[in-house]
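Written out below as structure tokens is the structure these notes cover.
Missing here is one protein chain; the remaining ones are kept as they sit in the complex.
Labels for the chains are A and B, by order of writing; each one numbers its residues from 1.
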Amino acid sequence: MMRLNPILSQKIIKTLLWILTGSTIGILFFIIIYIFIKGLPQLSWTFLSTNPVDMGRSGGILATIVSTVYLIGIALFFATPLGLGTAIYLTEYTREGLITKIIRFGTESLAGIPSIILGLFGFAIFVIAFGWGWSLLSGGLTLSAMLLPTIIRTSEESILSVPQEYREVAFSLGVGKWKTITRVVLPAALPGIVTGIVLSIARSVGETAVIIFTAGSSLRFPSSIFESGRTLAVHFYILAREGISMPMAYGTAAILVLLILIINISAYMTMRFLMKRYS
Amino acid sequence: MYGQEFSLQSISLAIPKSQITGIMGPSNSGKTTLLRILNRLTDLIPDILIRGQVLLDGVDILMPHYNVNLLRARVGMVFAKPIPLPRSIYENLTFGPRMHGVKDRRILDERVEQSLQAAILWDEVKDRLFESALKLSGGQQQRLCIARTLAMQSEVILLDEPTSGLDPISTAKIEEALRNLKKDYTIILVSNNTKQIARISDRVAFFLMGDLIEYGPPDMLFTNPSDKRTEDYVSGRFG
Partner (left out) sequence: MKEKIIEKILTLLAFSAIGVLLLITVFIFKEGLPVILKAGIKDFLFSAKWAPTKGHFGILAMIISSLAVTFGSIVMGVPLALACAVTLAEFCPPRLLVFLKPTIELLAGIPSVVFGFLGVILLVPIIREYLGGPGLSLLAASIILAIMILPTITSISIDAIQAVPLLYKEGALAMGATHWQAIWLVILPAARSGVVTAIILGMARAIGETMAVIMVAGNALKIPSSLLDPVRTLTSTIALEMGYSAGDHRTALFAAGMILFIFIMALTILANLLMRKK
């Protein structure tokens, strides 16, 4: 049997691995560039600032932007205090034990629940049981269940990274526990917490399955949170799937990808910047 | 160190006002634990068991209903490592008073200046009060931490090996500050450095393995100890 020289075979494997990695990154750039080439020419101020006309065949996407903002706002309004509160409890008020295990299991499991199941759940509870129908409120609440685990995890990590000594200093100055948390710990952990929130905004922007069953897909400009609304991602899905208008679909996709790129990159930059500053 | 059986046993100490009481002993002798009991930072350690009394002006501070936050305002603490909060010098000093409800800007300014003067730091930082405290040198940071307790107008200052990480010049400055402070404050200084204890203490306690071996004026402990173990320690035979 012939055996390859180990140095040579390492060279071959290394090249192969780099080719695979390169093509993966290539796929990513291809996706982004393809969407931009097809979609960016469709963008204009009018596209962003007028409402869709004729099911989205013409006009712009203003109503969908507004619906997206509403939904994310509602979701964060509920998920942030719950997530941050959980993180504070886990880090400051309890020791590792059965209770923290249960809470962590719940968080991890919730993170793994697919969006279609969350959509079913939101539909059963908010749309039907509570009788709110398809509405931004139903959608936002369901979305908050999706964001909760991310916010808990990132907040917990950043609170844990605050040096224990800061707490001791505050205590030794006679500052109570809660004030120590709000005035010393949370300000020091803020960058990480904000990064977590920003990343969950990016996730919400691209989400469809959760929203389509809970917020519906009305194209009207939403005037209250009890109305149905269509987000950017849902709008794109409907445009593309029903073949309503390819140029409009590409334009919407470009906005989606652009938003997600900007949000992710800025979150990443802030984190890098702050990590440098602290170390 | 904690969580093991006994860190400290049967200790009885009377700490005099307006003096520096030095506490020395090898590591793990229970000095830090004792210090932390005195402003109840030991509350942070789960399942710790403390029996006995610590009387401050005749009141037992270990009673469960005693107001811990007021106690800690009266009994300040300086840690082994300088730990400035990641804020400006000014905010570090006013943080405590603000949390205790002092809002008047004039009073705060006054306290900042007084405490920095007392910690012999004023001249070095008066022009950059609003810069980050993290930019100060190690010795300056530690004096800032002393000033931070002074700004609280505490009565007792606990120092847990405050110069352990500092160079001799910074150490000398801190010792000078402590000597100036003692007329207005009750100071308890824990140190591994016997020479430092000998230099600035008015009374000295020697701890070994959680036991108080000897307590008295420095002359007695350093020149004429009544216990063999004290003699061994101060003459550098162990520890």
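Just so it is clear, a residue touches a chain if its C-beta (ideal position, glycine included) is under 8 Å from a C-beta of that chain, and two chains touch if they have at least 3 such contacts.
Model, not experiment: these values are computed from the prediction.
Within the entire complex, contacts from the absent chain reach the displayed chains A. Per the touch definition above, the residue from A:Gly133, A:Gly176 or A:Pro247 contacting the chain not shown is A:Gly176.
Summarising the interface, chain A meets the missing chain with residues 6-7, 9-10, 13-14, 16-18, 20-21, 24-25, 27-28, 31-32, 34-35, 81-83, 85-86, 88-90, 93-94, 102-103, 105-110, 112-121, 123-125, 129, 145, 148-149, 152, 176-178, 202-203, 205-209, 212-213, 233, 236-237, 240-241, 249, 253, 256-257, 260-261, 264, 268, 272.
In this section, only the chains that are shown with their structure count from here on.
Computed centre separation for the pair chain A/chain B is 48 angstrom, with centres defined by C-alpha atoms. Across the interface of their complex, chain A is touched by residues 39, 41, 44, 46, 68-74, 76-77, 79, 81, 83, 85-86, 95-96, 99-100, 145, 148-149, 152 of chain B.
Considering their complex, residues 95, 163, 165-166, 168-176, 179, 183-184, 188 of chain A touch chain B.
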